[in-house]
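The complex appears here without one of its protein chains, the remainder shown in place.
Just so it is clear, A, B and C label the chains in written order, and each chain counts residues from 1 on its own.
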Amino acid sequence: MFTVLLAIGILVLLSLIFGAILGYANVRFHVEGDPIVDQIDALLPQTQCGQCGHPGCRPYAEAIANGEAINHCPPGGQVTIQALADLLDVEAVPLDGDHGTENAKRVAVIREDECIGCTKCIQACPVDAILGAAKQMHTVIADECTGCDLCVEPCPVDCIDMVEVGVTAKTWSWDKPQGIAATSLNIIATDRQAEVTH
Amino acid sequence: MQVGKQQTANVFSFHGGIHPPENKAQSLQLPLGRPSLPNELILPLGQHIGQSSRPLVKVGDKVLKGETIAINNGFLSSFLHAPTSGTIAAIEERLIAHPSGLSDLCIILSPDGNETWTTLEPLNNWQDISKTDVLAYLSEMGIIGMGGAGFPTQVKLQGAHKNPLTHFIINAAECEPYITADDMLIREKTLELVLGIEILQHLVEADNIVIGIEDNKPTAIAALKSVLTERNSKIQIAVVPTKYPSGGEKQLIQLLTGKEVPSGQYPADIGVLCQNVGTCVAVHDAVTLGKPLISRFTTLTGDALKNPQNVEVLLGTPVAHLLEYADSEPKKLSRLIMGGPMMGYTLDSAVVPIVKTSNCILAASKKELPPPAPEQACIRCGMCEQACPASLLPQQLLWFSKSQEFEKAEHHNLFDCIECGACSYVCPSSIPLVQYYRHSKSSIREAREANVKSDLAKQRFEARKARQDAEAAEKEAKRLARQKATSDKATDKKKAAPAKPAPTAAAAPVTSDESKKLKVDIAIGKSKLKKLQKQLLEAQENEHVEEINSLQLQVTDQEKTIASLEEQLAQIPSAAPAAPVANTAKASPAPVSDELKKAKVDVALIGVKLKKLQKQLIETPDDQELKDKISAFETDLKAAQDTVSKLSENTQASTSTSTAAAEPKASISDELKKLKIDAAIAKAAVKKVEKALKKAEEINAPEIDAIRQQLKEAQQRADELEKALANPEATAPKAVPAQAKPATNLDADAIKKRKIDLAIAKAGVKKAEKNIQLLKEQGKDEAEINASEWPSKLKEAQDKLAALEKDQAAETSTPSVAKEASAPAATTNIDADAAKKRKIDLAIAKAGIKKAEKNIQLLKDQSKDESEIEASEWPKKLIEAQQKLAALEANESAPAATPTPASSPAEKTANSTADSEAKVEPEMDLATQIKKEKIAVALAKAQINKLNKRLENSPEDANSIRQEIGAAEKRLQSAETLLEKLIHSQTNMQENR
Amino acid sequence: MTEYLLILVSTILVNNFVLVQFLGLCPFMGVSGKLETSIGMAMATTFVLTLSSLCSYLTYTYILQPFGLEYLQTISFILVIAVVVQFTEMVVHKTSPLLYRVLGIFLPLITTNCAVLGVALQNISKQNGFVESILYGFGAAVGFSFVLILFSAMRERINVADVPTVFKGSAIGMITAGLMALAFMGFTALVQI
């Protein structure tokens, strides 16, 4: 009987000591907030398009930090997913098609002579890239447009086009070489196909 | 150093390098050739780095040889001159000499064969005039670095003034195989070269002048030596061993000085300037002969040419012409390369022109340059590492590039790669290493740009959110205040005008605008500060002593700016009243009310301060100091309120007088508005005073009575005003004669409004229909659909639409009558309005047609048969819309004859922006300036677009519209130039950081 | 002195916990994706292992043994280890949030890292003294860190290699670990302890 009590007593004593240590550490090393959100936010493309289902990029960053999937951002595409996967050390998954597809970079262009100056697109633009005043023609600052599409829907006269940004001699860049297998002709590159989607 | 003694400079060595077969003999067998004039000269506007030049000529202009045909467009841009006399045939997109094989804007010149020179104005007094003038002259002569990059020479020379120069290096190494253009140039123009070097030396004043030349050009070396001895020159010749890439700028600097150009910096930063021999000769020709850069030496070589040789060729000559001149054998030609075999790029077609930087055309046969062997696996043999002149680890870079691990690639100094191709040359696995690096580099650059852009977007998004929040908060506060006010005086003031502007409302737009800007500035400044601090921390961690100091300085600077900005922000409320005062000078119509506003703002401010102090007082009731302050403020408040009351009396008086005078120009609505504002202000004042009273009561201040008095007075005023407001027509009976015009205006406005309503209503109907359609598609049965709210909505919308259309029909008849009755002076305005209106109608109609068509298409796609489509209302709608459109277009063409002289709003804005730009204060933040410029550019572009369209629509006014277009283009250009400059200085700043 | 050195050599190389005794494979495979992460994990594990072998020795010698409660060793060691791990987790969370995030579940999993309990139990069974216990724990931790860091550097290379799809990820990682264990067999019989 005594040994049992002794054993329990010793264990309780140990637990108390350790509990005290941990309690102290908890106070001493208390951490506020979650700095990871900022880092995630920095990787998102900041189009503020809402295709992920969140009102802007920051809320999505917070959602990711809380465990949402990292593949809900079509404007960022696979590059962003890869970057997020690297940061969070998780598997890079393909883009979730439910939230849209990855398109080429586009900007909004207003057909000026059709614009009636309703300012609806100005209110819709998340980054203040549309310029104009009530009953006056509006125009888009192409440099600042993130191509989020949000101004297209509200336009009552459908005068906003999303135009793909073409390649000029200044923005052109070399392609990635095709690699080893592509140069030797008779290959059905099954492994490579898997890599491409990876 | 001794002057007059021929010296040979020390020669150091650099890591790596290769010895490819030289193949230089072929092109040196024939003397210098001078090809005939081609049928046309193609002059790309972007022959240099930086922005493309701006053409000065129009299609059809006659130009003389040497005449400027395009001027620079920004800091890094350059001039372009006609290489021969002739006519400008076109300005259009043509294939250019670029690895992408893409097109760019070119000036096409058809020569007249006369070669008539324009008047040449050499700069014979270059030794006497200021160096800046000489540099400006060089810029106007279109001189750029002819070695490869095409860096404008004057910019490079300006950069060289940053540090005292120890070495001025003339790059005559020409290490690429096959190319002998510089060799030939030295042989042919030895004296000109030396004279050119002397001119440049005069400009840069370097300690040593060294010509770096490879030992495989003995003839050129001998020619140079003899000229130098003859002239007793202090220019040294450094003969460097033949090794590729000793002609690379960085490598040559290391060979001749033993110093390395620090990564990310320019040679000028270590006191070295490098110029190509071609550039030196061009400088000489420009300064002493007055000839701009219109021709260059180019090597034509390769096995596919029967007569490989060097030629002096006019810029813009198509490569095909040169190939013909050198007797090419098209059958043998398999690869056409512009530049050398190591760094040149292949050309898709021979129609591309020679540009300022084209030093070689290599027409290679298949045997000479066989197609590359298939790429094999990298076995990490390390041969690339032994060959790399930048001491990189090419195979590691390859791995990172292949796997897209760009961060690691950057860490392994990818950006120090000069793309010389030595690694690819030695690679036993035939891996196109350089292409991998180029791809990675551009990917990284794109990512960086995207990053910058996304940061910007984020900033703006956050600013917008903050603004919206502030607006919402303001609205909420106002709503609460209104609620309170109405509940307070629920008894008799129900008729009171909707309390529109709060006391500070007049000043608010100004203030909020300015404060917004300041806030943005502060935000930017803070983020900069944060970045700097981070860098500082890093530097401290890594013990980079020299960085720490500069960073510390920057940090303190930044802190200062932020502090000052914040101060400004804090002062804005007080500064705001000043703005209206300034306005009064210009805007005389209602000076008194402005003053009134100011006074009210004062009252408000003092009230706020008072409140704050009172709060403090409540917390620390014994503070004598606070009490003193409060009483001081209270007296201030009283004084301010006095002025307010006085002023408002004045306003009343002036209002009534102005009403009585009833100037024909003043409209009723204006009066009304003013009255309402006054009333609202008065009411707000009442509220304020009440509040003050309450506060005073709470703390038992002695001024209670006085304040109460004020309150009474204020209430009286408010009542009076409201009365006046209630009966506006009576107060302005004499305004009636002027009513005709406002009426039409109002009518027009109303019509417009209705039209917009109509358009929106239609859109609503369509949306509802679409939704119903959707529901149907989803296989819900009718009952369900009926149960959903859409049908009812649809009906509602349709009703509304019908009503609106009816209204409009009624309306259209009346305004036309009114229009005719209106004063003739107003016609143009009305016409403009009408035209606009019509355009809007047109747009709506067009949109309607488009939508109808789309819907029909959709139905078709869904494989509904024709009958169903017929049954749906779309075809009908389509026809209706088309009819409407036709009618509208008929209308449109008639009024289009009367042009709208009033400049478009966009132009106005552009003007004002441009104006304000002129007064840009130096301390203004760069980013905001850039944004402003961007806005200006966008506006100007939009305007040009618009004008162009107008031009198409009404060709009879072509001249006036063209003038406008010209003006707009000028604005656009100036804005773009400014923008480029700003961006450049911004990037500079960022790089410096 | 030589004896202590031999303990270190033995635990780091000859009887390496991961590659020879195959203890602690979970973090070895899980946290070796990136060099930075693995260095962080190595440091955390070193800290935990050394401290827990010290604490468990003290607990065993001064609390359990005097009262004849040796049969409580496992449960009390687990208690000790859990506390040390928890403590480490708090410290890491405070000092390096990113590392904390990246280590994720593996940080608390050090608790169930068999290497930790293994060291504590082996200390008892080998009847190591105070200094020997600490050295044994420290050596085991250094051995673990050593192979973890080398392995992560190698995995960065393997990750970009053209590995057949079915072998990508953990499969090729396990094969590599096996080949590394093969290489470590070269140290067999280096030190007889």
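Just so we're on the same page, a residue touches a chain if its C-beta (ideal position, glycine included) is under 8 Å from a C-beta of that chain, and two chains touch if they have at least 3 such contacts.
Note that in this section contacts and distances are computed from a predicted model.
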{"item": "Hidden subunit of the complex - UniProt protein name among \"Transposase\", \"Dihydroxyacetone kinase DhaK subunit\", \"Ion-translocating oxidoreductase complex subunit D\" or \"C-type cytochrome\"", "value": "\"Ion-translocating oxidoreductase complex subunit D\""}
{"item": "Option from B:342, B:485 or B:522 whose C-beta touches the chain left out", "value": "B:342"}
{"item": "Hidden partner chain, touching residue among C:5, C:58, C:131 or C:175", "value": "C:175"}
{"item": "Chain not shown: contacting residue from B:48, B:250 or B:441", "value": "B:250"}
{"item": "Touch criterion as defined above, residue of B:61, B:140 or B:410 at the omitted chain", "value": "B:410"}
{"item": "Missing-chain contacts mapped onto subunit B", "value": "14-15, 18, 20-21, 99, 101, 177, 250, 254, 260-265, 330, 333-337, 339, 341-350, 362, 364, 369, 371-374, 376-383, 385-386, 389-393, 395-396, 407-408, 410-413, 416, 419, 421-422, 424-430, 432, 434-435, 438, 538, 542, 544"}
{"item": "Contacts of subunit C with the absent chain, listed as residue ranges", "value": "35-36, 149-151, 153-154, 156-158, 161-164, 167, 172, 175-176, 179-180, 182-191"}
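By definition in this document, only the chains that are shown with their structure count from here on.
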{"item": "Subunit A and subunit C, separation of their C-alpha mean positions in angstrom", "value": "37"}
{"item": "Separation of subunit A from subunit B, taking each centre as the mean of its C-alpha atoms, in whole Å", "value": "26"}
{"item": "Junction residues of subunit A - those touching two or more other chains", "value": "180"}
{"item": "Of all residues in subunit B, the ones touching two or more other chains", "value": "402"}
{"item": "List of subunit B residues in touch with subunit A within their complex", "value": "46, 96, 98-100, 102-104, 374-377, 401-402, 404, 431-432, 435-436, 438-439, 442-443, 445-447, 450, 453-458, 460-461, 463-465, 752, 756, 759-760, 763, 839-840, 843-844, 846-847, 850-851, 904-906, 931, 934-935, 938-939, 941-942, 945-946, 949"}
{"item": "Complex contact set, residues of subunit A against subunit C", "value": "3, 6-7, 10-11, 14-15, 18, 21-22, 25-26, 29-31, 34-36, 39, 88-89, 180, 190-191, 194-195"}
{"item": "In the complex with subunit B, residue positions of subunit C that touch it", "value": "157, 159-160"}
